[in-house]
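Just below is one structure, and these are the notes that go with it.
The other protein chains are all here in position, but one chain of the complex has been omitted.
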Amino acid sequence: MKEKDYAVKDIKLAKQGQERIEWARRHMPVLGKIKEEFEKAKPLKGVNVIACLHVTVETANLIEALIAGGANVALTASNPLSTQDDVAAALAKKGVKVYAIRGEDEKQYYENIESALKIKPNITLDDGADVIATVHSKHKEYLKSIYGGCEETTTGVIRLRAMAKDKALKYPVVAVNDAETKMMFDNRYGTGQSTLHGIINATNVLLAGKTVVVVGYGWCGRGCASRAKGMGSNVVVVEINARKALEAAMDGFQVMDMKEAAKVGDIFITVTGDIAVIRGEHFKLMKDQAIVCNSGHFNVELALDELKKMSKSVTTVKADVDEYLLKGGNRIYVLGEGRLVNLACAFGHPPEVMDMSFANQALCVKYIAENHKKLKNDVYKVPEEIDTRVAEMKLESMGIKLEKLTKEQEKYLSSWSMGT
Amino acid sequence: MKEKDYAVKDIKLAKQGQERIEWARRHMPVLGKIKEEFEKAKPLKGVNVIACLHVTVETANLIEALIAGGANVALTASNPLSTQDDVAAALAKKGVKVYAIRGEDEKQYYENIESALKIKPNITLDDGADVIATVHSKHKEYLKSIYGGCEETTTGVIRLRAMAKDKALKYPVVAVNDAETKMMFDNRYGTGQSTLHGIINATNVLLAGKTVVVVGYGWCGRGCASRAKGMGSNVVVVEINARKALEAAMDGFQVMDMKEAAKVGDIFITVTGDIAVIRGEHFKLMKDQAIVCNSGHFNVELALDELKKMSKSVTTVKADVDEYLLKGGNRIYVLGEGRLVNLACAFGHPPEVMDMSFANQALCVKYIAENHKKLKNDVYKVPEEIDTRVAEMKLESMGIKLEKLTKEQEKYLSSWSMGT
Amino acid sequence: MKEKDYAVKDIKLAKQGQERIEWARRHMPVLGKIKEEFEKAKPLKGVNVIACLHVTVETANLIEALIAGGANVALTASNPLSTQDDVAAALAKKGVKVYAIRGEDEKQYYENIESALKIKPNITLDDGADVIATVHSKHKEYLKSIYGGCEETTTGVIRLRAMAKDKALKYPVVAVNDAETKMMFDNRYGTGQSTLHGIINATNVLLAGKTVVVVGYGWCGRGCASRAKGMGSNVVVVEINARKALEAAMDGFQVMDMKEAAKVGDIFITVTGDIAVIRGEHFKLMKDQAIVCNSGHFNVELALDELKKMSKSVTTVKADVDEYLLKGGNRIYVLGEGRLVNLACAFGHPPEVMDMSFANQALCVKYIAENHKKLKNDVYKVPEEIDTRVAEMKLESMGIKLEKLTKEQEKYLSSWSMGT
Partner (left out) sequence: MKEKDYAVKDIKLAKQGQERIEWARRHMPVLGKIKEEFEKAKPLKGVNVIACLHVTVETANLIEALIAGGANVALTASNPLSTQDDVAAALAKKGVKVYAIRGEDEKQYYENIESALKIKPNITLDDGADVIATVHSKHKEYLKSIYGGCEETTTGVIRLRAMAKDKALKYPVVAVNDAETKMMFDNRYGTGQSTLHGIINATNVLLAGKTVVVVGYGWCGRGCASRAKGMGSNVVVVEINARKALEAAMDGFQVMDMKEAAKVGDIFITVTGDIAVIRGEHFKLMKDQAIVCNSGHFNVELALDELKKMSKSVTTVKADVDEYLLKGGNRIYVLGEGRLVNLACAFGHPPEVMDMSFANQALCVKYIAENHKKLKNDVYKVPEEIDTRVAEMKLESMGIKLEKLTKEQEKYLSSWSMGT
């Protein structure tokens, strides 16, 4: 390995990181099977991949699968607070070009992306579209060698669709986020469990008996609301979309606008993909000791600048908990500096859901490598057959049997002449 | 009124029917508001409509809204067992051409459709596509005056898509079923509650502690499974689709194939839109006293002919419950002759969900009347603005406030240049 | 049979009643087994029993078990609105002395109790303590032949404890209500399901999306709250007891006082055993179209006299629904005249729970017959061994296997010297 080929916190953490990576592997059987296939067929031979993802044990398993397929990989963090330093160390030790340190500042963050870009990527993997944004703005020199990219998260897909609409997108991107086996599982069950885990880790408060306000009722919000209810909380939902608001109401939740919700909540979780959804006008209505966190991709959902201006002091009262003391005397606790609480205060999604998300990623990387010449500069859905295959492999790993259509049933479903 | 302008069980039931129609109206505020608008604007003036729908109190309110809009309406049943005779009487008494008698046989059923067709329809409303099928096969003479149609149910839409694919569809049809404000509410919350209501009405068994097998995990199946869980049942799901099976498993249900499920279930509910999903090979594995019913549109989901062949005797042990005594001695109870249990043994969907479904219907009838010249012979989605408007009207009637986007948020969501 | 040996609505309903009794029997395996034992051993030979119970299909099965054991039984209703006339007819036809007509007035109600008392009871079975109250006040002549009694319901047990405390109780009573296999199952799962069934039967409203206020969080209230949540309602609990209120809050419900709850509820259910828990001061705060019902034993929980005084008119808008039109214009719907909604508007508890409750009753009748000489004039618990035996028989009938203690475990549990 050449000098300066990685930037990690402490290479000595490699052993612990490796242990944890292997533990996660035990719960990622689908990705494991794909890795085996990749090892034989080498579909990514010579392909350079830049991955800008949360540097977690699950990501490490994706990276290993891509390498098994023949790829050269550079890895950088998709969020300054989500890097697990032991995992970064373990990957670096094995020779992966990793540039990721938990708690790095914004300058470092973008420098790390630039370091990773030196791999001259053919394929970009994003979780929040930061690499795509970088090569489209500051580093257009890399555009010409790029076949295509994958985007992992809702927030990123929103960004990319806006780019495609403006004809600003310069290479094809597969919206891995939108695969059913990703979105419906990772965003819902993964975010639901890991968001609550982050809140409990940071605060150890009892969820039973608390009023939890979930802002946003997309798949992530549905997951958070459903799990909070399952833990004994009284859940309030805030939405801007009429049909989602109606669904939340029918699911048994109270639905309010943000101002009303601000008054009744004990714990607030934002999962909207939008900016400043909880603002000064809301913070000032909150109860003393309200707990506020964000589980959306970017740390812009909470208007912490406004909160800071309203406060006499800001104190870190324990790890991951900042107390904002308002001028009127109320205290508001912000978790993980408003960054996604499931990664800042917990381990991110459980391996079982990342197994599906990253199985989609791995198969989509292969798909781009094999089909990029046919693709236009647009946002693509994950091919149906990939999505279905991931589901089938997952079910098999869980020992679940599907019912099969009989001949008669197949015929019935495709015919229209049989009557009442 | 001319003679023979209706066919109902007993016109003397009109008063009770009218009372019940008015009761339902109290819980259908969105349709009520549309009716008011129709009364003023008369958008259906002179339009002939044939409606082949479940003849229930909610349908009566739709019919009244259409008439308020200026339409001439003939109504016939979409299922021989779902007619509420008092409702049919009340409508007949007011001059609506109603041809529907609960328990009519198949011959009568189709004769009634033919009677209703004499109105020379411009627009057809279907719940299971029987009118569309009739005018496409036996009564093509009516095709030329038809502008278009609406289809209310999943099963019908499957049929129509198959027809459109075969180029056999001769006029445009709006798949009202697929409106979000229909499918996600009526199919899920409506079917969920009313299916359990039908089962309890027919049997009065305690759901807590029972193993309930739900066959099919579409919106109807999700509704049944979720409500059965909510009543304390242990729920098993059977699916043919890998992604839905996975979702069911993640929702905490046991997922099995039909053979395994047959052995463990106390109560079986089919909601697949498919044929013969529970067959002889499954009935023979069931526990003594298993209860079996169907909540899918057609009475083909249970292979009752096979069950009958396996049985020593079939006895109606109480209203809506047939006991099939198998040769080995086990008893299987079939509810409502395998017809949709929520209409055969209960009142069908609650008015609140039909409020949304029929608000979509009413607005789609208006849409067809106004736009039919622009439409092709294909299956159309409900226009987005209709779907959203229904949701907004419903929320307003429930006193629920939506959060509104700020200027900054709108800008953020449509931009792609803001970073981490 | 002598003339005038029964008073039922219509003896011709006997066939339908018999069918339904037999249907219920299929779901009462524990009582069935006890009946078999009674048939052989005749433990009640020559014992006269007066039963003042809800005259339902399940009660009919209890009566048949007692008769199988050798008892002479007279049956009267424990609530004027809960009698199922077809069941009364079926029992009368078989020669049981039944005096019960649905909708009888208060005078008839007490006359029927007096007719039944002519059997000169040795044992009294009550559901609300009306027979006990009658023989302690107006008909003390029967006291001397009475061995003891059983009381089925919370409300009755409260009454009897008050009597015992005042030394007013003149014979021993077993509080069957307090058996774990009664109270925790019948009051919770039975009342929960059947109360919602009654509300849906009367109104067909969609429970999902509604705010349901449950007044009282005893076992009945817990059942109603849990099932309403399971049907998608947002549930509010009102309590007077601090520990129960806390439990409700920890179970995820909103907890309020009655005045606050009155403002937010769509549907109100009282299950307190107390008087006038919803009063004029609350009715006047309710939303237009609020639905109000009672599932506690007596029809005193709703202060309907106060509501009537506040109203311009009271109209029965459909069967089981009275509309009170308040002077301000709001409408309040009262179900089943404020009598217990699960019996007035539905079938009462499912047979599976009555199987356990009445298995306790049957075994307690036997217990009193055999042990009455040893008992004092006090309220007794159901003997532990009866309670346990009922649970074990029920589990066996459900095919559920208990884990068994090993020798080592038995020793461990009774020892105190083994350490950390």
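The first chain written gets the first letter, and so on, giving A, B and C; residue counts start at 1 in each chain.
Here, a residue touches a chain if its C-beta (ideal position, glycine included) is under 8 Å from a C-beta of that chain, and two chains touch if they have at least 3 such contacts.
Worth saying up front: this structure is predicted, and the values here are computed from it rather than measured.
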Of C:74, C:101, C:163 or C:206, the one touching the omitted chain in the full complex: C:163
Selected from C:181, C:311, C:342 or C:361 as touching the chain missing from the view: C:181
Full-complex contact with the absent chain, from B:253, B:380 or B:412: B:253
Absent-chain interface as seen on chain C, which is shown: 78-80, 106, 109, 128-130, 133, 137, 158-160, 162-163, 166, 168, 180-181, 184-185, 188-189, 215, 238-243, 245-247, 249-250, 255-258, 260, 273-277, 298-300, 387-388, 391-392, 394-395, 398, 400-406, 408-409, 412-420
Interface with the unshown chain - residue positions in chain B: 208-209, 229, 232-235, 246, 249-254
For chain A, residues in touch with the removed chain: 19-20, 22-24, 26-27, 57, 189-190, 192-193, 197, 200-201, 203-209, 226-227, 229-232, 289, 317-318, 321, 347, 350-353, 398
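Keep this in mind: only the chains that are shown with their structure count from here on.
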Centre-to-centre distance between chain C and chain A (centres being mean Cα positions), rounded to whole Å: 53
Distance between chain centroids, defined by C-alpha means - chain B, chain C (Å): 36
Residues of chain B engaged with two or more neighbouring chains: 189, 398
